[in-house]
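Partial complex: the chains shown occupy the same locations as in the complete assembly.
Chain nomenclature is as follows: A and B, assigned in order of appearance, with residue numbering initiated at 1 for each chain independently.
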C-alpha cells in the first residue's frame, strides 16, 4: 500500500517536472494548481513585489517565455524548450550577438560532472546566463553567437500555498516545503509532493489531536514573507514542525536538528529514525541549508527540524540535471513519506501517562499475561511491564519509549489495552 | 575472618537447603525458625489468605507432604523425597493413573540442559506437574503411570520476617531478601543468609548512624504485601536499600540500579564495586527481576538497588537443580557479604564536610606530612591533600571520593585524623 502511494507520488512528480518554476511567476502558479487539484484544501496566496518582509523585500516577478543560443553554424543550443535548467534563474531579457569569448562569462558548466547541467540562479542581482553540460561547452567553436532570452522582470506577486487541517486543538504541527526549483526531483519536487500526500493522509484520519499546517513557499523569501505575516500566531501555536526537502531517493535517511536540537520535533525524529533507519545520517544545524534557517533564527525559534532522504548538498546529483526522476523513485518517496508519518504519529501519541496501581498490577488475573510461547509475545509482555514501570507522570510516552528501547508505534496498542483495563490514565 | 564468615554462611545454607519452601506454608516457617535462631531480632509476621494488597490478593497457603510418580515397571520417579524441585510449586493435589501420552503435558524438562531438573511454579492458576531431567524423561516407557501429590491449597497465612536494628536516627537502610525458593543456592538461599549475617554484623557495631531493616519475604507477593502495610513510613524513612539476591557464587559481581538510577543506594554501590570489582557487570533497570520491581514502582519509588554476584537469569544453572551448594561457596558468600557491607559503610560514612582553613593548611607543623618513604604513604598524603581540596560543603564524601578516585573506605581514617586536628568539620 505504501509502495502504491509511492507510485502515485512519483506520477505527480512526473507531471510537475517539466514546468519551469522559480521564486515567482506563472510556473510556480501552474504547479500550485496541480497540487490544489490533489489537495483542494490548499489555498494560494499572493504578496505584491516590493512588500517588506523583515529585512527583505519581495522581488519582482520573473516570467520567461523562450531562451536559446544560436551557434555560428546556425544550430540552437541551451534551448529552454529542451531543459529548464539551461537558463539561469531570474535571468534578465537579452537579445545580442557576441563572440565566444564574450559569451563565456555567461556560461555555467561543471568540469567535474561533464554530463550535468548545473542549476544556477541570480535572484538578487541582475544578470543573464545559460547553463550547459561541460561536454557540450567544450565543443563550442569560435564565431558569432546570437543569444535570446525572452523574459520579464516586473512588479507582480510572490505566491505561496497554505492548507490548514484542523485537529482537536489550536496547537499545530507545521509541514513546510518549497516549489521554486525547476526540473529537479529530489531537491525539489519530492518535498511538496510528499507534503501534499501527508496532508491527504492527515485529512483521512478519524481524529487528530493537533492541527496541521502545510506551507508550500518559494525557498527563503517565501518562508521569510510568511513568517513576517504570521510570526505571533506561529510562536503561540506551533509545537513541532518539519521542513520537507529531499524526500525521494533511496540511498539514505537524514536528520538535521532544529537550532537548539531538543524540541519535540527533534526528539520525535531521532526516535523514529533510530528504529526505522538505524544507520541514518545525523547532521548538525551547522549543515543547515533550507527554510529551517528562518524558522529557527533567533527570535523566531520555532521547533522545526528536517527529516530527509539524501540531504541537499550531500549527494552528487544535487542542483544539477542529474537530480531527476530516475534518482527519485516510488520506493524512495514512500520511505520519505513513512518517516514523516511516523514522526507525526509519535507526536500525536506522545502524552504523559500515570499508572493507577501502586506496585506492579497483577496482569494475570486480567488475561494480560499471555501464555508465553513465542518470542514476540515475550516482547509484548516485556514492553507492557517496562511501560508500566516508567509511566509515573514525570516523562511523556516518547521519553518512556526511548528509555525502554521500543519504537513508540509498538507501544500504542499496549497503551490502549492498559487504558481499557484502567491500569494507565492520561496524566 | 571473612572466609570464616563465608564458611558459617555456607553451613547455614546447607542446613536450609533440604527444606521444601514456597510462597507460603510450613517450609517457609521452619526455614524462618532457623534464621531466627541465628538472629533473634527477626520476628515473623502472618497475613491471612485473601487479604488485599494493592492490586493483589494474598493466595491460599500451600503445603505438600509427599509426591511421586509410579512408572509402569513399579519404580518410583520424581519423588519429592529425592528432590524438592521434582514437584511444580503450588501443584494441586492429584491421585490418578494415566498413559505416558496423557502424562507428558504435566512434565517439565530442559532439552538443552539434560542433567538439570527445572524449577517451575504455578502460583496463580491451578495446575499440577512434575519436573525431571531431560535424560530421565527420555527413558520413560509407554504404559500406565500412577501420579500422587498429597498437597493442600487452603486458607492460611503468608509469612514474612522482619528485624529492625536501631541506629541514631529514624532514617533507615532497607535490606530485603526472599526465602520462597526450594533447594536452590545462589537464587535463593544466598540472599536471606547473607542478609541475616549482615544484620548480625550491624548489631555488633558500637554505633550506627542509620537504622537498618531486614525483610525476608516471599518474592513479589511478600514485598507487595509488606509495602501495602508500611508504604508511608518507608517513603518517609528509607534513605537507601538493597535487594539481596544471588549473593553466593564466585564468578561475578553485578549491579542493577534503582529505577531512576541516581539514588544514594546506586551511588554507593557503583562506588564500592568500581573499586572492589572493577570489571563488575552493570545491568539496566530493564533487566530487573526481583523485588526492586515493587520497591521502585511508580508512586512507591524507594531508593533500592541490587548488588549481586552472578545475576539471576544470567547464569546457566539459574532456576534449576544445578544451582546448588557447589556453585555457591564460602568465598562466594563472603564476597557478596563484603560488597554490601562496603556499601553500608559508604552510606554510614557519607557526610558533607568543610575545611576549616582558607588555603591549604600547613600539614607539616602538625606532623601530618609523613616522611615520604613508601608509595603507600605518598598515596595517603595525596589522598589527604585531595580530600582537603574538595571538602567545601558542596558535595558529600561519596562524591568527593569519586572525584579524587579513592575508595571511601580509605578516606575514613584520613577524615578522622583531619577532624582530630580541627582541619575538617561536618557541614
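Brief remarks on what is shown
Just so we're on the same page, a contact is a pair of C-beta atoms (placed from the backbone, for glycine too) under 8 Å apart; a residue touches a chain by one contact, two chains touch by 3 or more.
The structure presented is a predicted model; accordingly, all values stated were derived computationally and were not measured.
Number of identical chains making up the complete complex in this structure, 2 of which are shown: 3.
The working rule: only the chains that are shown with their structure count from here on.
The geometric centre of chain A is 55 Å away from that of chain B, both derived from CA atoms.
Residue ranges on chain A touching chain B, taken from their complex, read 354-355, 357-362, 364-365, 386, 388-393, 404-405. Those residues of chain B that touch chain A in the complex are listed here as 53-56, 124-125, 220, 223-224, 227-228, 231, 259, 285-286, 288, 293-294, 296-301.
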